[in-house]
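All remarks here apply to the structure that follows.
For chain A:
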Amino acid sequence: MSKRTVLSADDLSRAITRISHEILEANHGAENLVLLGIPTRGVFLAERISSVIKKHSGHEVQVGSLDVTLYRDDLAKQPTRGPGVTSVPSTGITGSTVVLVDDVLYSGRTVRAALDALNDHGRPKAVLLAVLVDRGHRELPIRADFVGKNLPTSSVEHIAVKLTETDGVDEVVIES
Partner candidate 1 sequence: MPRNYILQSATDVFGKSVDVVIEDGAIVEKPALGVEHEKIDCSGLTVLPGFVDLHTHLREPGFEQSETVASGSRAAAAGGFTAIHAMANTFPVADTAGVVEQVARLGEDAGLVHVQPIGAVTVGLKGEQLAELGAMAQSKARVRIFSDDGNCVHDPALMRRALEYVKAFDGVVAQHAQEPRLTVNAQMNEGALSAKLGLAGWPGVAEEAIIARDLMLTELTSSRLHVCHVSTAGSVELIRQAKLRGIRVSAEVTPHHLLLTEDLASGYDPIYKVNPPLRKQSDVDALRAGLVDGTIDVIATDHAPHPKESKDTDWASAAFGMVGLESAYSIAQQVLIDSGESSFERLAEVLSTNASAISGLTDQGTYLSVGKVANLTLVDPEFKTQVESKTQSMSENNPYVGRSFTGGVVHTIYDGQFSYRNRQIVERSAL
Partner candidate 2 sequence: MRHLLSAADFSHDEAVAMLDLAEDMAEVNDREVKKLPTLRGKTVVNLFFEDSTRTRISFELAAKRLSADVINFAAKGSSVSKGESLKDTAQTLEAMGADAIVLRHSSSGSAFRLAHTDWVDSSIINAGDGSHEHPTQALLDAMTIRQSLNQDVRGKDLAGVRVLIVGDISHSRVARSNLLLLTTLGAEVHVCGPATLAPSSLVGKERVHYLLDEAIRQVQPDVVMMLRVQQERMTASFFPTEREYSRVWGLNKSRLSALDDKTIVLHPGPMNRGLEIDAASADSKNSKVLHQVRNGVSVRMAVLYSLLSGEKENA
């Protein structure tokens, strides 16, 4: 198996900072914004984005997590797995601008499931999508609004996003 680091810790940090600024710009500020990470790594990325936004705007942006396990369309094709945590800010999401945050955008099916899950929690004013890596191979008409890095890959390759919170190190690696 060969491994290739495509984003270093610094690259990763820069990407997050850039995404944070783009979000602020697109939303015209931090008002009315909710960041919902998709477990596991999406939640930590959302928290990092939130702290960058706070540093720059002084605004405390609400962060939650949105588990999509129970909304997946491939439940019957994989071993049973337990759902992760869903926690939506107590003020709810109706009327907010929700930014979904995930580590890798691939087929688009996770995002599809997340949009369904979101529906059951309320009706946001708008939904945006932020991902650290977009590796292509979409199977659904979905695209990200904020992308840390576009990485054209072949489908046999595996993208591993590692974060200090979960993996003890910040980097993105391509394994093949």
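Candidate entries met the following condition: all candidates are chains of the complex that A comes from, given by their letters.
Observations, loosely collected:
We take it that contacts are C-beta pairs under 8 Å (C-beta built on N, C-alpha and C of every residue); 3 or more make two chains touch, one makes a residue touch a chain; residues count from 1.
Because the structure is predicted, anything quoted here is derived from the model rather than measured.
Candidate 2 is the one that touches chain A in this complex, out of the options 1 or 2. If you check the complex, the residues on chain A that touch candidate 2 are 70-71, 75-83, 85-86, 116, 119-122.
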